[in-house]
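Missing here is one protein chain; the remaining ones are kept as they sit in the complex.
Entry: subunit A
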Amino acid sequence: METLRLEATQYTPEIVLDPAGVIAFSGKSYPENTFDFYQPVMDWLEQYFSSELPERTVVNMEIIYFNSSSSKLFFDMFDLMEEASAEHALEVNWIYDPENESAREAGEDFIEDFDSLTLNLVEKG
């Protein structure tokens, strides 16, 4: 598998999907067509989780702001991850700026929704 790397734009986050086990989203997410935008990301993740995995996977999510469609996509992603984490060491770091209350709350909500997914709230220093 190859690394998928997307540069950040005004409306989309920087995305790095590295088959060595590091997955990172950073920035804002309110693309014009959210599902089209995330399609290659979902494809990559599905392929990643169905191939031979490294020892562990770390997911760093640092999303400042996202729209409702992105929220749906994150749910779908976390579904995939939660399912994979049954037999694989995987953890998600939800990284937020202490000044960004809504980003922190979003992380708290995801924790509530995914019982068996390791989701850490990480405040940026």
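Throughout what follows, contacts are C-beta pairs under 8 Å (C-beta built on N, C-alpha and C of every residue); 3 or more make two chains touch, one makes a residue touch a chain; residues count from 1.
To be clear about the criterion, contacts and distances are computed from a predicted model.
Not every chain of the complex appears here, and the one that does not is recorded in UniProt as "RESPONSE REGULATOR PROTEIN-CheY-like nd an HD-GYP domain", selected from "Acyl-CoA dehydrogenase", "Anti-sigma factor antagonist", "RESPONSE REGULATOR PROTEIN-CheY-like nd an HD-GYP domain" or "4Fe-4S dicluster domain-containing protein". Here the missing chain is touched by one residue of A:5, A:72 or A:124, and it is A:72.
When the whole complex is considered, the residue among A:43, A:101 or A:123 that touches the unshown chain is A:101. Not every partner is drawn; the one left out touches subunit A at residues 65-68, 71-72, 75, 101-102, 105-106, 109, 113.
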